[in-house]
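I am attaching a structure below and will ask some questions about it afterwards.
Of the protein chains in this complex, all but one are displayed in their positions.
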């Protein structure tokens, strides 16, 4: 009896340790004052972060990443909202079919997606850079944002909207005063999820940015020297992602 | 304790931290009984049932089924079958697959399984739905599948956890009849948990009333209705008027002009009367109280009179309409009396 009770806990803890420890170690070694990400750690300090802050490459990459992440988050949320509202006006069958179609890019390996976009952008003469990467990232963020928003809209109480119309609100006014406040948390949550997905990507960004992003910067560093500077950049990405994800879950889970 | 008890609980207890869900409970149920555990929600009745079925481990005590100690056995190794409140039908299976599942686990031959399932589906009138997937069934049909699925394994005890709570009133009435017929046809031992006293009165031949984690009274429905152990039982089983009074020197003082003789310890008491035990304008000599009429509801054969004593105590009186010469008007004063042989005097806690 006690074994049956203990086993699930041990298993869950083991999986969580497997998921969390590598990231924690990565962060831990970013604070080393030594020259390699290995034990023993001579002492803890912010030396590698200081070197990053002074590095012009890091600053440029951070700025590019910020533009891409924010651009992708905003665009995916705006288009996703429009799409979800449009799908809401169709029959459920049609909406689900369109949603599944929109999700097809998620099934394509990022390498194939990145290469075909690179070839296509070259062909139509679109210069590689922030715009190209934002467009590319839309392919895999848009379906997710749309799915979440459509699910939220279709579980929304339609009676409130009808009541607002009945009380004399125009469709636009009813949307702003009734629908938006209800789906507001989901909108913020979706935007954050889209940003996290965009930040997570390396492969597609690698083929579509002209300059370095944070992830292509790490790639470059990994190919030359392995030093705790990579841990410092990585820790920045981890910190931003974890905060974004935690807040996003709080917002989207707010109501189912 | 009779030796032939099919199910016996010895001091069965369940605690959750500091909270006592079920206080140490002794209970024995005879083979063939249709036994009901009745109580308000949160009284511990479902926890008690789940301990019998093996879904909750008792913190203390022993569960015996048919002479064997099953306390440490999981539900899969107990000779009990359960019908769950929300049915728990296997959603990816058809009616037939749901009912056959237990026999397939026992690796019975295919032909025997098919025959037994057919017979069971006939018994609960589901033959025509044999190949319908579970999600497409109505509430009453789900209920029947759940029953058939449990009964096909011929459990020594069938546990029914609020089995009809999710059905509408009319369907519930139909299912009452079917459950009674099933019990008579199969002759098994059923234990029903319910918060609905009319359901319990209809179905069970023995009842245990639970409150606050303990059994407060056990007996036949009639015993419990006519001789409730305390004011809680009296109001929970059927409707009851509870009139508070004070006993001093063998007399109970019910108000400025109402006294009656009753021997017993001095102190506060409650007089319990069923609505049908009270009458209008009683013969002189009978105990009576003056009340004002709050409302009057005409229901054909019966008329329900809602009254209030001057100190605010509410009284409900069921009167036979044909015996009423005139109908009292709301706002008017009436005199309500009763036959002292029918009253129940309970020491107030």
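Each chain carries a letter (A and B) given by its place in the written order, and its residues are counted from 1.
Everything that follows uses one rule, which is that contacts are C-beta pairs under 8 Å (C-beta built on N, C-alpha and C of every residue); 3 or more make two chains touch, one makes a residue touch a chain.
Everything that follows uses one rule, which is that contacts and distances are computed from a predicted model.
A.B. asks: For the complex's missing chain, which UniProt name, "Multicomponent Na+:H+ antiporter subunit B", "Anaerobic dimethyl sulfoxide reductase chain B", "Quinol oxidase subunit 2" or "Spermidine/putrescine ABC transporter permease"?
C.D. replies: UniProt protein name of the non-displayed chain: "Spermidine/putrescine ABC transporter permease".
A.B. asks: Among B:7, B:38 or B:150, which residue is in contact with the omitted chain in the full complex?
C.D. replies: Looking across B:7, B:38 or B:150, the contact with the absent chain belongs to B:150.
A.B. asks: If the missing chain were put back, which residues of chain B would it touch?
C.D. replies: Touching the missing chain: residues 53-55, 74-77, 80-82, 84-94, 97, 101-102, 104-106, 146, 149-150, 153.
A.B. asks: By the contact criterion defined above, which parts of chain A meet the unshown chain? Give residue numbers in ascending order.
C.D. replies: Chain A touches the missing chain through residues 4, 8-9, 11-12, 15-16, 18-20, 22-23, 25-26, 29, 36-40, 78-80, 82-83, 85-87, 89-90, 98, 101-102, 104-112, 115-121, 123, 135-136, 138-139, 142, 146, 196-197, 199-203, 215, 218-219, 222, 226, 230-231, 234, 237-238, 241-242, 244-246, 249.
By definition in this document, only the chains that are shown with their structure count from here on.
A.B. asks: Taking the mean of the CA coordinates per chain, how far is chain A from chain B in Å?
C.D. replies: Using C-alpha averages as centres, the distance is 55 Å.
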